[in-house]
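Every protein chain of the complex appears in place save one, which is left out.
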Amino acid sequence: MGYGSSRSFSGCGFLRFALIILVVFLALPAMSNGAPLLKVGVLEEPKSLNIWLASDAWSSRVLSEIYQPLFTREPSKLALVPWLAEKDPVYDPANLSYTIYLREAKWSDGTPFTSSDVAFTARLVKEFRVPRFLSNWSFVKEIATPDPRTVIFYLEEPMATFLTRTLTTPIVQEKQWKPIVEYARKKEKSLAALLNQKVDYPVGTGPFRLKEWRQGAYIFLETNPNFFGTGKRIAGRDLGPFIGGIVFKNYGTSDAAILDLKKGSIDIFWWGLQAGYVDDLQKDKNIRIITNEKSGLYYMGFNLRKAPFNDKALRKSVATLIDKDFIVDRILQGFGVKMDTVVPPANRLWCCTEVEKYCEGLNKEQRIKKAFGILSEAGYKWDEPPVDGSGKVVKGKGIRLPDGTPMAAFTILTPPADYDPQRAMVGTMVQEWLREIGMPASAKPMAFGSLTEQVKGRRDFDAFVLGYGKLSLDPDYVRNFFVSANDKPQGWNMSGYNNKEFDRVAEQSVKEMDLEKRRELVMQMQRMVVDDLPYIPLYNPMLLEAVRTDRFTGWVSMVEGVGNTWSFCELKPR
Amino acid sequence: MKGDKEIRHRPHWFEQFLEGWSVFWQNPLGKIGVTLLGIFALMAFSSFIPPLVNPMYHPMTGVDPEIYSSVGPSARHWLGTDFMGRDIFSQLLAGARIAFMVGVSAAFMSIFLGTAFGMIAGYMGGFVDTLLMRLADVIMVLPTLLVVLILASLFGQLNIWTIVLIIALFRWPGVSRVIRSQALTLKQRPFIEAARVAGASHIRIIFRHIMPNVLPLAFLYMTFRVTAAIIIEAALAFLGFGDPGTVSWGMMLQWVWKTGHMFKALYWLLPPGICISLITLSFYMIGRAMDEVLDPRLRREETAR
Amino acid sequence: MALLEVEDLSIGYRTRLGLHRAVEGVSFSLEEGKSLGFVGESGCGKTTVGMSLMGLLPRNGEVLRGRVLFEGRDILSISEEELRLLRWKKISMIFQAAMNALNPVKKVADQISEAILAHSSSVSKAEASRQVEGLFQLVGVPKERMRDYPHQYSGGMKQRAVIAMALACKPRLIIADEPTTALDVIVQAQILEETRLLQEQLGISIIFISHDISIVADVCHDIGIMYAGELVEYGSREEVFDSPAHPYTRALLSSFPTLTGNREMLKPIPGEPPNLVDPPKGCRFRERCQEASHECSLISPAWTELFPRHKVRCIRFERKKGPQ
Partner (left out) sequence: MEIKRYLTRRIIQILVSFFVILTVLFLLFRLAPGDPVSRMIDPSMSPEDAEHLIAQLGLREPIWRQYLVYVKNFFTGDFGYSFHYGRPVLKVIWEKLPNTLLLFTSSIILSALVGIFLGKIAAWNKGKPLDSWMTIGALVTHTVFLPWLALILIWVFAYKLGWFPITGIISEEIWLDPDAGALAKALDVGHHMVLPMATLFCIHFGSYLLIMRSSMLETLKEDYILTARAKGLRESVIRDRHAAPNAALPVVTSVGLSLAFSINGGALTETVFTWPGIGRELVFAVSQNDYPLAQASFLLIALVVLAANLVVDILYAYLDPRIRY
């Protein structure tokens, strides 16, 4: 670097300083040890590596490469395959027990993985009533470990979710957690003590293990030499890992991550892309945009406990007025699908396609007319009807309930724009659509905590727009969301839906161990929900991800995206 | 000579105003500031026009039926559209209205509070004074943006008037200190003494005798408070805690930032930022020019010693 | 040859309202070792004259006419750098309002030695410090106070320090601008006495500027009375003080108490000085002059020599002498 170039910047010391630093950078030695590292861009750093506390997406991402479950889903058909288990479980209907044979595996510290680790994990969750995990284990009565490679679970009652949910929860190491458990037990607030325990080096059985966490900058997971899958073929896939490790780098904003992705500083941005980036990224031949469906549900919910939304006709008219095409095309920029039922279409096994589609194929005028029809039939009146005598659509004014009272102003609660701009925007647009027919609606974004408190805790609201980005593939949530037993403070039946028939079918579904029969029950549940509309299913955003293809090959697409353990185990350096 | 006589008939305050205005207008900062502000006022007033021309120019809900993503400037959309096909230019105009509303009303309220507290503290003295000024000290060290941020998250999304009110509640101490010291000196003046001897009530003395004398100073501080209020509102909206029902410039910046358009849509990134910066600049310039009018010390620079 | 010769000096300030003619056609000369006092109300231009002698007019000040010959050189036409070297080395100054003349954040001794060091590169810091010590002794400030800051000094001490500072480079001329105004009468008397003694001891010429004619009369050989930018009476102390000719001089004399004089005689001068942006024609004092006649507004009075060392600008004397 010559005098000339620095002189051209003279007069501005700041630039010169920058130049000097750049020069130093070029002179730095290149990385040189073993297999190349995969660099993963994330938005935030994990909040905690304590698996019992870590509920945020970023912690789960890191921990999912460390802690492993007994069974996992393979990417092509999403079928359960043995993972830490050696083969499929053996069910004994006589005493409601599942017998599971474990694979020969080692923890990342080299000690063997045994059945007592599994039993320990289950007992820990039950003893401390660990949130998020307890519901998976609460119905397990007893656990027996006849030998280090065999675990027998005795259930209190038949439970369909045992296979799909319980057996896919991660297992922790008894050696690492036993001292913590004993310490926490002595505390008055034992759960808090357990959750607040800092775990510096989580010991797992996964393909990677923690090497270094530099707070605020990156997390480096190196390849676990004790990974049970290395060199094996599981679910027809040859597992590595063939990479030297993973570096999770947190960016804070998508902008920064995308810029680095384009520069080649990271290989994948492990987060859904905003549609705005797609065009630009598609121009780069080394970047591949991967679209995957999400197991999500974004919906508008009503308070069925009070007027005006205790009226089914009104809910149906709202469902008719909502323009799902507008939401998907404009707000989601085309990267999403409309939802007609509460189970996402991507979950092909459980999604019911034969449900009523309220607004399908109608233009704005037709929607208003149809909604006007539904409401008029139910006895609603207007001071100025939205459809005048000649059948022309005008702006409706002064809507009155069937009993003659004017409809009181109501609010549609949404999460704030910083949390999810799309849902906030949907709330605003729904407000506009409802106003056209004369309904006094106003959208009100509010902080997420306050929103859930109002909807779930105090249950004092009119309507809301919420969503789940990561529903389990098992459809048991349909039961959870709408069964009347869950209509209580902090309960999951937020709408206050109360249908005896639904309750009956739902309880039957969770105990039904035959897949086909259970499927039929779940379809029936969905039809009831779509007919009664405690929730109006709106959309399911598509997962857009961008990966670089110049350094590694072998990305594995899956329902939750390309960033998954299969990908990380199969990626090969170019 | 004839003109002289006419001027003498004008009321005292008007003459003072004229003199102040001429000094103000001689100052290039004042001139630039007023001109810029005039442009923004024009923008704010004309913000009502686009939605009348065509509903698709409604800043919040109007979308171009043929445009489904952010596109650059064209004859149809002078500054292009945002990611949903909404017109950026009409959003910019609406933003001017919000900025004025927020800035002026928050500043007015904080000046009102500051002047009232300042006069009371200065005039009453003693315990009231100590209490008010300690309170002012406490509030003064709090970073307003972070306070509003915390309140925004605690009480859910705030609407624009709540934001205005909170800004006002946290920005009065600076003003009240200045007003207080002014009131303290005024208190010693003979005409206040005279009024008190004549039996005027405290309220009457404060409003009739002290207030007219501190008002110009309060007005000066108002211009600086306007900029502060606009900046805080914009920053709040930028961080995603603004009123989602309004289109403000901060909100526009948040949209361009959060929807991933900042690298490719300069036509969307530049205008709101330039507007926020220029409107604060114009108020700031006006404030500085007014400072010169009100503070004769600065004017003396050029006269003989 | 005189140490200082000023000929027809006119100075103006540019202001918003126009050219403010602060000094108009002032001429005088000062011999080595002598002292000259300028007396007048504030705003009469006496300070401006003092400042112009050091080339220290404010930014908007301008010499319109005239020459200032110091040691035979016209200091109005020499370069800024030469002027800088001349300052303090040859001409130093004792400022009015001494409390403000000292930099509050620097130690007093440093401010004095700084002047010494600025003018002689050969002097070491230690040497300068010794010299300051000597100066402190000379003006009667205890040398323990050298390391103090100005605000720790009393008013009189500050004034002494300022005098010490003025003497630092052994100048040939000192311009003392209201050196004692802010002091109480006792200290004022002490300082004046000391100044006079110092001047005699060291043989320095002094230009003394004051609004108080009695002070000037105590110290100076010659006195010049200034009014509205013009010199109106000029002469030896004895002449001017004992037999004042100009009505303004007489008014001044009766408006100030002497250090020893009685106070009953005091009479303020009614009226205000004229606006110098647009000075009136004729005699500038006429509006306040009890003896003014119609003629005073027509003719600008010229110098009339009453005695060999006493001249006055008043039409009454012109008339007396003129037609002879």
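Letters A, B and C mark the chains in the order given here, with residues in each chain numbered from 1 onward.
Basically, contacts are C-beta pairs under 8 Å (C-beta built on N, C-alpha and C of every residue); 3 or more make two chains touch, one makes a residue touch a chain.
None of these values were measured; they are calculated from a predicted model.
Considering the entire complex, the omitted chain makes contact with A, B, C. Of the listed positions C:Ala2, C:Leu56 or C:Leu306, the one in contact with the omitted chain in the full complex is C:Leu56.
From the options A:Ser55, A:Gln366 or A:Thr405, the residue with contact to the chain not on display is A:Ser55.
For the chain missing from the display, the contacting residue among A:Gly252, A:Gly334, A:Gly373 or A:Gly398 is A:Gly252, taking the whole complex into account.
Only one residue from C:Lys34, C:Arg87 or C:Arg288 touches the chain missing from this view: C:Arg87. Within the set B:Leu18, B:Leu142, B:Ala194 or B:Leu215, the residue that contacts the chain not displayed is B:Leu142.
Contacts to the hidden chain, counted on chain C, fall at residues 54, 56, 84-89, 92-93, 95-97, 100-106, 111, 114-115, 118-119, 149, 151, 165.
Interface residues of chain A with the unshown chain, by the touch rule above, are 14, 17-18, 21-22, 24-25, 28-29, 31, 33, 37, 39, 44, 47-48, 50, 53-56, 129, 131-132, 134-136, 165, 189-192, 195-198, 212, 214-218, 220, 247, 249-253, 255-257, 259-260, 263, 265, 418-419, 447-450, 452-454, 456-457, 468, 471-472, 476-477, 480-481, 486, 488-492. The set of chain B residues touching the chain not shown comprises 29, 134, 137-138, 140-146, 149-156, 227, 231-232, 234-235, 238-240, 253, 257, 262-263, 266, 269, 272-273, 276-277, 280-281, 284-285, 288, 298, 301.
What we mean here is this: only the chains that are shown with their structure count from here on.
Nearest to the common centre of all protein CA atoms is the CA centroid of chain B. The greatest centre-to-centre gap from chain C, using C-alpha centroids, is found for A.
The distance from the centre of chain A to the centre of chain B, each centre being the mean of the chain's C-alpha atoms, comes to 44 Å. Chain A and chain C, compared by their mean Cα positions, are separated by 89 Å.
Annotation for chain B: no residues touch two or more other chains. Within chain C, contacts with two or more other chains are made by no residue at all. Per the touch definition, chain B reaches chain A in the complex via residues 60-61, 63, 68-70, 83-85, 152-157, 239-242, 244-245, 254-255, 257-265. Partner chain B is touched in their complex by these residues of chain A: 253-255, 258-259, 273-277, 279-280, 329-331, 333-334, 416-419, 421, 424-425, 428-429, 432, 442-447, 449-451.
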